[in-house]
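The complex appears here without one of its protein chains, the remainder shown in place.
Chain lettering (A, B and C) follows the sequence in which the chains are written, and residue indices restart at 1 in each chain.
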């Protein structure tokens, strides 16, 4: 992938603060492992509370990790004043989420002023072996103060 | 939608047991509200622990509800001996997940021996108003004992 | 679906002109059958030149019809000066595209200043029976003169 030039020189601190401001990430035990312009790696340990009926991590939880990885990757390239929201994503589940540890790697495919396109992969680490278990393609949107005001009347009224 | 004829006369008990066997649903506080052949409605109360940086419920959590609604809807039409897994889904996020209570409604669009296609909608109830906040289209797969053995060598070896 | 109020009083003529300006629609033999604010129905006759190896219409052609239906439905709600582009879509193929005539119905799920979300269904008419053969969910973007200039430097330089 091409190296990206962040618009916000303080992108690292801003991205970590944005991530850290999400209680859901704490609840799921997801942490940032690596961060670069347009790229991020998150990780999560297995938790029996987050499984489905066969003991694998629930697809929704895997998706939460993938979505957040896409969000942080996109956010690293956004200007300082932007907030971010997810427009849509597709998750493909390639293999059961069986493992002791899960890694979510995302990268920006194409950044844009309004829309940023990302791809992410989820890996399971099990018995010393790493397996690709899921992929995501997603669209993220930068909410700039001016645009936020005009696009999202509900938000500005809140 | 057309009424569907369940293949498993005990589909209600089987679907509830499958849902109940998922610790992740308990952890997220998601419950079954309504269940019919090929249709299901789940609900979840707002929880501050499941929010993102703006106080809305995280998109991954909304997706977990939508995915599970699709899974249960598809499962109601599967034969008794089938297990179910999600192949893929796309989530579109139409509005912020702001509310006191969230509802996930799924229905089967086309059942099949191997693949079942579902659609789901997530609604937020906020200040007495109900808003469509997200949609999902997903593909679910029936794992029949014979098929499971031949398709998923990892699972049978485990 | 809720009735939508078009921003462009001349939305009918504008939508027909936009559709008519697409040589690909002529090449595929796709025509507008019905048009209302936020809703459109297109139709196409079977053509042996557009089939795949089993004599069914190719999934890409069905997708072209679905995508264009979404585009026109979204365009009916856009302001006069907007151009439109497709951001992304997902097509689910439920049944073979076998028939004498194909219909593509799209409706806007949520319009927005920048992004509009649509859903579409493709039907095959075969031996007097109509079958749902495919569904689409898609994201469309309004390109307003100002936004177009700042978002798409390549286009303005061309």
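Some notes on this structure:
In this text, a residue touches a chain if its C-beta (ideal position, glycine included) is under 8 Å from a C-beta of that chain, and two chains touch if they have at least 3 such contacts.
These numbers come from a predicted model, not from an experiment.
The chain not displayed here makes contact, within the full complex, with A, B, C. Considering the full assembly, A:109 is the residue among A:31, A:47 or A:109 that touches the omitted chain.
One chain is missing from the display, and on subunit B it is touched by residues 87-88, 90, 112-115, 139, 141, 147, 150-151.
Where subunit A meets the missing chain, the touching residues are 90, 92, 94-95, 109-110, 117, 119, 132, 135, 137, 139.
As for the chain not pictured, it touches subunit C at residues 18, 21-28, 48-54, 57-61, 63-68, 83, 85-93, 95-96, 98, 152, 154-155, 158.
The working rule: only the chains that are shown with their structure count from here on.
Between the Cα centres of subunit A and subunit C there is a gap of 30 Å.
Rounded to a whole number, the gap between the C-alpha centres of subunit B and subunit C is 29 angstrom. Listed for subunit A are residues 87-88, 90, each touching two or more other chains.
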